[in-house]
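Missing here: one protein chain of the complex. Every other protein chain is in place.
After this line comes subunit A, so read on.
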Amino acid sequence: MSVKGLYFRGGRPAELLIRGAHLLDPRTGLDGPGDLLVRDGEIAELGAPGALAAPEGVETIEAEGQHLFPGFVDPHVHFRTPGQEHKEDLATGTAAAAAGGFTAVIAMPNTSPTIDDASVLRALREAAELQARVPVGFLAAITRGLKGDDLTEMAELRDAGALGFTDDGRPVVVAGMLRKALQYQRLAGGVLGLHEEDPSLSNGCVMHEGAVSARLGLAGYPSIGESTIVARDAAIAAFEGGRMHFQHLSAAESVEALAYWKGRGAQVTGEASPHHLTLTHEAVLSLDTRFKMNPPLRAESDRQALIAGLKDGTIDCIATDHAPHAAHEKEVPFEEAPNGVTGLETSFASIYTELVKPGIVPLALLVEKLTSGAALFDLCTPKIEVGSPANLALVDLREQWVVGEHGYASRSANSCFHGRAFDGVVKLTVAAGTIAHRHPSTTPATTGVTA
């Protein structure tokens, strides 16, 4: 099944009455308790709490005290398919997405083979239509094999369904190559997603450069290795008038550069990950490989700049950079371990616990930033309004859980939040009108019967 650039296996259209939840949608202005009726996978009716009754055959979920949000959208995940299915595949990856309240995700092309050819992309779409529990969109590579030498057939890849292009995992090192991709974007369309890193400042580095890397004797990757390339590429985007999205920003200077070029009218956007928003390089003192990712966890001042950027609009959305790795791959010395952490199952809860509960970020802003990734890639933004397809996340903010306590929906367990106690349990996820995730405690209360 496909829904405007997204592919999934589909399912029986949901018939649901969610009663008494606190409905919160920053885009429609909803912010209060109410009833929501889903018929045939669409939001059919909204009403005051207790106002709606379940028609025959419609399941009722008593959700008083819980929150109902528009489904989250993650524009940055790695599902490792094709080629590395021992880490994740479309079924387990989308199960993790659903467990985290996500109703649409965008998968990166750094697979094996790389998604740099329309035939590979078509095969992947077909796999998604068989396996994906929530709708998945795909980015294709900017350069063949992510090597930075030759452009992919961007126009044909767009026709085959690519939402945009990225060499994520690697930067487009040569400015001239990036410029050509931006020029070609006028023909092909599709946003360029960029992993910003100057290899001459980061080669061989395994963590942020600072007091912690000095202490541990680990090669440090300085913040300017990211920010100088953000500034360079934003200037190229402004010059060419192209659209560019900066992935997983980690450094204060990068936020500054993005704000500067946005101010000059460049069509540039940026994302930040839950781990960069809630952790710093201090975590690496443990030498636990679950804290190894690229870009690395940086200083507290960088984290504060990302939070400020989220609040003032410089950072457009939250993206997990969900990057699963098998246990044996991470059970090695820090320098040897692959980069990346999982994130789909903990995205909302980590930020809710660390930033919303202490009053640093409003809940509505978190919901907005967890859904705004859609529009950046020309996807429909999930909304709680009558007539919209049901893309919903039902969350109990009062309930605590311990990350990893009951395992993970993802095939991999490399969460940087493993063992942490978080508030906010996703009770139910409805994606593109189908029930994609149901927490074991969310059993049908009643099913409506003929009066």
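Everything that follows uses one rule, which is that a contact is a pair of C-beta atoms (placed from the backbone, for glycine too) under 8 Å apart; a residue touches a chain by one contact, two chains touch by 3 or more; residues count from 1.
The criterion applied here is as follows: contacts and distances are computed from a predicted model.
Student: Look at the options "Nitrite reductase small subunit NirD", "Manganese transport system membrane protein MntB", "Electron transfer flavoprotein alpha subunit" or "Aspartate carbamoyltransferase" and return the one that UniProt uses as the protein name of the missing chain.
Tutor: The missing chain's protein name, per its UniProt entry, is "Aspartate carbamoyltransferase".
Student: Of A:A211, A:V386, A:V402 or A:A421, which residue touches the hidden chain?
Tutor: Checking each option in A:A211, A:V386, A:V402 or A:A421, the one touching the absent chain turns out to be A:A211.
Student: Among A:G176, A:G263 or A:P333, exactly one should touch the missing chain; which is it?
Tutor: Checking each option in A:G176, A:G263 or A:P333, the one touching the absent chain turns out to be A:P333.
Student: Could you tell which one of A:G20, A:G71, A:G193 or A:G220 touches the chain left off the display?
Tutor: For the chain that is not drawn, the touching residue is A:G220.
Student: Kindly note down the residues of subunit A that lie in touch with the hidden chain.
Tutor: Listed in rising order, the touching residues are 209-218, 220, 222, 287, 328, 331-336.
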